[in-house]
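Shown here: the complex without one of its protein chains, the others still in place.
Chain naming follows the written order as A, B and C, and within any one chain the residues start at number 1.
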Amino acid sequence: MPIEPTRRDFIRAGGTGLLAAAAIPLAPPDKQRPDLQVLKPGGKKVGWAIVGLGQLALAQVMPAFREAKLSRPVALVSGHPEKARAVADTYGVDPKNIYNYDNFDSIKDNPDVDVVYIILPNSMHAEYTMRSAKAGKHVLCEKPMCANVAEAQHMIDACKAAGKKLMVAYRLRFEPYNKAAIQFCREKLCGPIVQMEMSNMQNTRPPNIRLSKALAGGPLGDIGVYCINACRYLSGEEPVEVTAMLYQPADDPRFAEVPRDYVFTMRFPSGVHAHCGVTFGSNSSRRYRVHCTDGYIDMEHPFGYSGQELRSFKQRQETKHNLETVNHFAAEMDHLSDCVLNDKDPLTPGEEGLADMRVIAAIEEAARTGQRTKI
Amino acid sequence: MPIEPTRRDFIRAGGTGLLAAAAIPLAPPDKQRPDLQVLKPGGKKVGWAIVGLGQLALAQVMPAFREAKLSRPVALVSGHPEKARAVADTYGVDPKNIYNYDNFDSIKDNPDVDVVYIILPNSMHAEYTMRSAKAGKHVLCEKPMCANVAEAQHMIDACKAAGKKLMVAYRLRFEPYNKAAIQFCREKLCGPIVQMEMSNMQNTRPPNIRLSKALAGGPLGDIGVYCINACRYLSGEEPVEVTAMLYQPADDPRFAEVPRDYVFTMRFPSGVHAHCGVTFGSNSSRRYRVHCTDGYIDMEHPFGYSGQELRSFKQRQETKHNLETVNHFAAEMDHLSDCVLNDKDPLTPGEEGLADMRVIAAIEEAARTGQRTKI
Amino acid sequence: MPIEPTRRDFIRAGGTGLLAAAAIPLAPPDKQRPDLQVLKPGGKKVGWAIVGLGQLALAQVMPAFREAKLSRPVALVSGHPEKARAVADTYGVDPKNIYNYDNFDSIKDNPDVDVVYIILPNSMHAEYTMRSAKAGKHVLCEKPMCANVAEAQHMIDACKAAGKKLMVAYRLRFEPYNKAAIQFCREKLCGPIVQMEMSNMQNTRPPNIRLSKALAGGPLGDIGVYCINACRYLSGEEPVEVTAMLYQPADDPRFAEVPRDYVFTMRFPSGVHAHCGVTFGSNSSRRYRVHCTDGYIDMEHPFGYSGQELRSFKQRQETKHNLETVNHFAAEMDHLSDCVLNDKDPLTPGEEGLADMRVIAAIEEAARTGQRTKI
Partner (left out) sequence: MPIEPTRRDFIRAGGTGLLAAAAIPLAPPDKQRPDLQVLKPGGKKVGWAIVGLGQLALAQVMPAFREAKLSRPVALVSGHPEKARAVADTYGVDPKNIYNYDNFDSIKDNPDVDVVYIILPNSMHAEYTMRSAKAGKHVLCEKPMCANVAEAQHMIDACKAAGKKLMVAYRLRFEPYNKAAIQFCREKLCGPIVQMEMSNMQNTRPPNIRLSKALAGGPLGDIGVYCINACRYLSGEEPVEVTAMLYQPADDPRFAEVPRDYVFTMRFPSGVHAHCGVTFGSNSSRRYRVHCTDGYIDMEHPFGYSGQELRSFKQRQETKHNLETVNHFAAEMDHLSDCVLNDKDPLTPGEEGLADMRVIAAIEEAARTGQRTKI
């Protein structure tokens, strides 16, 4: 059971001196994981089918299996048979386990496949999640979970009806730096949160499905969801109200279908506010700062596949935290495999994605109407 | 003429050497200032009256005169005669030039006084500006300029009617790091601005006039004005629309009269948005980041009396800019003295303060109504 | 031909934009490698035999083959057959190509093996290099090359006699940050070098062959060689004279056989000096700074498998250089494979190791005699 994020506690400094706890004592990676790496009968790892062999699948997910302890790729689903065969060859997937979008449903007859990992354009997440559930498979669905709230609910319902687990691929919940930030907030190491600020900026160049409305693209769902999710996992609260503005430049053909920018603010029940900005039109920049009564944490590159930098400030003292890193995709896949093997609930179930979809919907409405909008 | 910020250009890389432009070429302090330090007849510096001997006056403004080239303190206005005498003694002000709030208007008869620097609670700025103008004196007024838009207009009108200069004390316009940031934006060194994010956080503890509604306190005018002004001077545009939310905790007696937090977003005509947050309830933290198409700049501590840290990022390259610093107060006072001596317009006239007051008013309305509000 | 370090030039700023040369223009990874990836007949990669399956081989070298373009593991040499079989299984090495130290010489009959990579205790480098050459194989030998100058010469002679290439595994010559530092010095981007300072510190805990005199351990050869080599590759000069002191604590049983510390200085013909320190007895710390007439570069973690941080300082400007990283071992192995395929001379031949051995010998003598010692 390799992933047990709740056990990685921040250790509290105990001294009585003024600055005894001046630096935030972030825990080292949990070295003492339980040994009971229960595998499938015959000692096999959980079998995964990868649906969609785009950039993310090829550059991140497939290589991540090399570092997975509980998960192995056993099937591929793609509309490009040649590409699929090459990938199968590289990663030792049996070529008979290559599917296309026409014969996908026959995956139900393949006992090697335990979990389906959906890495398709956002507009297809709902359909393939429901077909996977119907095929009797557990599902890991990339984020954003789907195109709207209704779809999210259908996906949850379908998996529940099929008795299958549904997890949304919020890999940062399994990433040491973001986990440390969460613990910092939960343990109130610098007092309660006062305010959060966050941004996720990139330059998206065509052709890119992120620029297609039909494929459920646009910066809010695609990269804004990182901010929304992070504000929720850092605060541990659900936002209740939002304001928003967007910008869709008339003179940039990239943004014929989707806005370039969103800026939005969220109000949380405790009185915490977050203000956020995302764009598809600037140099890459990703960061957040969480302001607490007695200090703050600052994360650079919180959302990338690597490169997280975490600093904490308490009074005038600044500490840079160097943590051991993990492969985000291996960690999240192994988490779901562990849930499957030991019948546990995923840390980021469908309901987690649904909550983000609700916020996205409210931000869209606020941006459209100019009104502060309740969630 | 020591201060001429528009002349401090970024040096364009011209050399042929590899390192000719080894970093974003922020200008060194202007070494070649014209020699014509025109002073008053008799070679005297411009005479200043300081109104209000609070913390800012004592800890910052009075010591700054030691570094001023064109300005000297010649009168003090205070309700505490003993304190005023001690200050006069320390800084060589003639004790006969000590005024109180009752006899203030007689300052009109004092030819040594050229400029009145108003460092009073915000609610008193308008009154003393107008009385100073009436007394035939130029005015430097601390920010925020006053309590509302109407007052700002009255102040401008009064000074115009008296034929006197009115400047608002936006010292950061004379500070090398913020000036470098402005030039970075104006020269589009990393392309046009896409989005801005900014925050100004502090922990305000009573007793403090900032916590008094009657004294025109509250975080929006007091520290939010830094964000508003910075967004305006960085973008060079006037915002046209805002959204906002505020938080006034019911259970914290400090905030019986004024909100603790504001988060707000501003839309600029070019499509640039800014999202900002301010609080009186957290650990100190001040920063901004300006996202451009090809890079960004990041400023830590932009608003302090010192300690500015400026980094620029272009592609993957990060440069930390180390500039020579100046005393902000000496620089802004000398700027107005120079305007007085040479009959020039101040860089930050009353209209500059009025523009901020308009934004503040719109943010207040947006926070109250929940509506996106035009300015 | 993927590796051609001498071609990775600093890109000279050519653009007309202000930021064309926005920072010391360190080259990005060479994107335009020639396409002629000449492989062996049949399109096969060069075949490597790994001799010694210790920590370095298992944790670094074997996984690096996954990222190699021209190199593949085809044989293993180990005294532990079970371990060898497990490694062979993991990396797809044919079990019949597992050798031990008794039958090693029969590797001459294995046409799949082109290169032997020697990853044994330092005391065994010379013997196995010579046996490999005799077996008709090219050799990559870990550093330090061997135990003394005489051995180094024998190794060179043996490979020359056999008409085989000998390369010493100075992986940092293929690492982007160190390559950038070299170019910085060669191109005199901040003027000529004046002085260098360097340290390589770690805490070596028993049992460890580094603490054994018989196995040619000790901090000078093991980690001091990094400093010596770096001073040579940064300056491009051969040192002519050294001073040195060492420390071997009487009360620490770890250092019964080898010293804990060396501090030494080297004089180069141009007048440049370097002062260096190494230890087996402190917390990890690795760095160098190269002082030039008009600026300097500072490298943190120059010697690690990753984590290099390079900053340059010119006047008051500080730039942090973010370069794309490579797998050091894949890069060095592919370099030798390329040399084999295209009959080129390695960048770090045996003579490079011999030069370091001469400096090591002089430092040992200087430390022993207390005399400044010529090389």
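We adopt the following convention: contacts are C-beta pairs under 8 Å (C-beta built on N, C-alpha and C of every residue); 3 or more make two chains touch, one makes a residue touch a chain.
Here the structure is a predicted model, which means the values were calculated and not measured.
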Among the chains presented, those that the missing one touches:
A, C
Out of C:Q55, C:S106 or C:T293, which touches the unshown chain?
C:T293
On subunit C, where is the contact patch with the chain that was removed from view?
190, 194-195, 197, 199, 201, 203, 241, 243-245, 247, 249, 260-261, 263-265, 267, 271, 273-277, 279, 281-283, 285, 287, 289, 291-296, 313-315, 366, 370-372
Where does subunit A touch the missing chain, residue by residue?
11-28, 316-323
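Rule of thumb we're sticking to: only the chains that are shown with their structure count from here on.
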Specify the chain most distant from subunit C by Cα centroid.
B
Between subunit B and subunit A, distance of the C-alpha-averaged centres to the nearest whole Å
42
Residues within subunit A bordering two or more other chains:
none
